[in-house]
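One structure is given below, encoded as structure tokens.
Shown here: the complex without one of its protein chains, the others still in place.
Each chain gets a letter, A and B, in the order it is written, and its residues are counted from 1.
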Amino acid sequence: MYVAVKGGTAAIENSWHLLARQRRGDTALPELTVSQIREQMSLAVDRVMSEGSLYDAELAALAIKQSSGDLVEAIFLLRAYRTTLPRFGYSLPIDTAKMQVMRRISATFKDVPGGQILGATYDYTQRLLDFALLADEADGSGAGSARQPDSLSAVAATVSIASHVMPRINELMAKEGLMEMPGPVAVAEPGDLTRQPLMFPADRPLRLQALARGDEGWLLALGYSSQRGYANAHPFAGEIRRGQVSVEIVPDELSFAVDIGEIEVTECQMVNQFAGNLEVAPQFTQGYGLAFGGAERKSMAMALVDRSLRARELGEDVVAPGQDEEFVLSHADSLEASGFVQHLKLPHYVDFQSELELVRKLRAAHAKQRQISKDGAVAAGLATASSGRKAA
Amino acid sequence: MSDVLLSVRKAGKHFMQGNRLHWACRDVSFDLYPGEVLAVVGESGSGKSTLLRLLAARHACDEGSVHYNVRSESGTESAAARTDTHGAGLADLAGLSEARLRWLARTDWGFVEQHARDGLRMNVSGGANIGERMMALGSRHYANLRTQALDWMERVELDTGRIDDLPATYSGGMQQRLQIARNLVTHPRLVFMDEPTTGLDVSVQARLLDLLRELVDQLNLAAVIVTHDLAVARLLAHRMLVMKDGRVVEHGLTDRVLDDPQHAYTQLLVSSVLTP
Partner (left out) sequence: MDENYNFGFLDERTKKSIRRAMLKAVAIPGYQVPFGSREMPFAYGWGTGGVQVTASIIGRTDVLKVIDQGADDTTNAVNIRRFFARTTGVETTEKTADASIIQTRHRIPERPLTEAQIIVYQVPMPEPLFRLEPRRRETITMHALAEYGLMNVKLYEDIAQLGAISKTYDYPVLVNERYLTSPSPIPKFDNPKMHMNPALQLFGAGREKRIYAIPPYTCVRSLDFEDHPFEVQQWEHACALCDATQSFLDEMIVDDEGSRLFVCSDSDFCGERRTAGHTGEQQAVRLRDALSPDTGRSGATQ
């Protein structure tokens, strides 16, 4: 006899235990520490902070540890945590012109004031697996971790350049009138995507917020499509800079700004094909990207997509998916995408039951219809034999 | 019924081309009466299609105005549509709400597109296409909708056995007939047509024109027909406008304009028509 299956609670608790074991892995090996992740997987941490919309490297590292390295899951953890945090104000806009630069490149000019600084980058490494990194494991002790790789000692720990000799290239071009210089938006305050739902048409501040916390893979693909002919904007990398910037707030009780700390960001300015109309002479137009930490690929992809989405305001025809604001932004959030895709794992048997009933009904009708045609054909066959006319 | 149906005063529309302003059409004025057919004739680039879109409120005028004699009452329009016209009489399209304009487009107006695909729902059957306006107005009886669809298919000489077929399976001529039926179910007083027969075989064109002439007559339709084909104008229109480079260069009764063209351009047009 059938007994209704119970025990959902027990199943869930057991799944937690299994998960904890899976996350820990082989207990003969030392457990990963959150600090190790923070230090040695910094680019993963940067991505989780950017898309998690929370600058806290330690919490991001914790999220990565807790999610067994699944970054989308880690981003989810950070966002959910963010919901619980009290909000006590907005900072002043960060000034990337005053950045303590670790890396700064421009593809549009051979040389620029302040110079091109390569910094730490994978760009010019050869993508060969470095088995020396594996060698440390052989003795299983992780003893190599205390020793710095030889190459490092030859390089200064940080490169710090005085910021006044490193003006933003876009601003230099703007002085000559070559580059558009976005003016302040008419509305006093930009909308806040964490407080209000995104409605369309969305202005640029809201679009940029959505892109900043948007999934890197999605933006990368769309940015790539814009380079391959799906709405060309002929981009050049005007400037990419990475470094530390100060965060300042103006507390209610004081009338001046207070520096509350520093964050590391990567900023990308893309320079794009010039537009122009009756009032404004042709100029280069901008695409902008900003991400926490060293997330260069994200900042570049974001800048490409930002420019594509400006099609409407720059009077361009919307012809490609990457320019379709509603399409791009509705599907940019990895939490929403992952949640909805994976929700298909939830039971849907009640709805499926309804579909079963319909399909059975239709099959019965189909069978009946076939029977009728068969009978009709037989009858017609008899009629044909006698009258010689084809049945309808 | 001597009230003007459509009144156009110095209507004009411009576009940006590069960084220059280009007037697609300018300074167009005329009145249209119920049951009257007006042909707008010209070559491509003459501005005739832009004018049609201004008349149908698909573009806003940059100069001048278009007025339409809106019916003052209808039980089936939504409350949203009803609020902005103060009774009957000529209303400036620019002053009508979007709700009202959309309601007009679905009921009192028809718009037959040059390419049937632009004027039909290609992913639903012929019957659904014809029935849509009735459903939008609240009709909820399936058999009645079907009967009406069959009725209209007969009137536009479509094979009623194709009622459940998708428009993609219809020939070009059939798709145009379907488009016409779809527009006429609500008995509109004014129909806009953009090159309704262009792109069809000559013999198909001829039959379609005959059909249009009959329908216009039977239903007392007013129509504005854009065409580059003078024969279409001759067959269907009472009056015509000749456009060149966005301006009206000549207008008048069709027969007069075609038999005794005054403007040099009209003369050129008329003389270049191949006669069998």
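What we mean here is this: a residue touches a chain if its C-beta (ideal position, glycine included) is under 8 Å from a C-beta of that chain, and two chains touch if they have at least 3 such contacts.
Treat the numbers as computed from the prediction; the structure is a model and nothing was measured.
Residue B:Gly131 is the one among B:Gly131, B:Pro167, B:Pro188 or B:Gly246 that touches the chain missing from this view. Among A:Thr84, A:Thr125 or A:Ser255, only A:Thr84 touches the chain that is left out of the view. From the options A:Leu43, A:Met181 or A:Leu362, the residue with contact to the unseen chain in the full assembly is A:Leu362. Check A:Ala28, A:Leu128 or A:Met199 against the missing chain and you find that the one touching it is A:Met199.
Residue-level contact of chain A with the missing chain is found at 1-2, 4-9, 11-12, 76, 79-80, 82-84, 86, 194-201, 326, 330, 335-336, 338-343, 346-351, 353-358, 360-367.
In the full complex, chain B contacts the hidden chain through residues 78, 80-81, 98-99, 102, 106, 121, 124-125, 127-128, 131-133, 135-136, 140-143, 145-146, 163-164.
Going forward, only the chains that are shown with their structure count from here on.
Chain B has its Cα centroid 48 Å from the Cα centroid of chain A.
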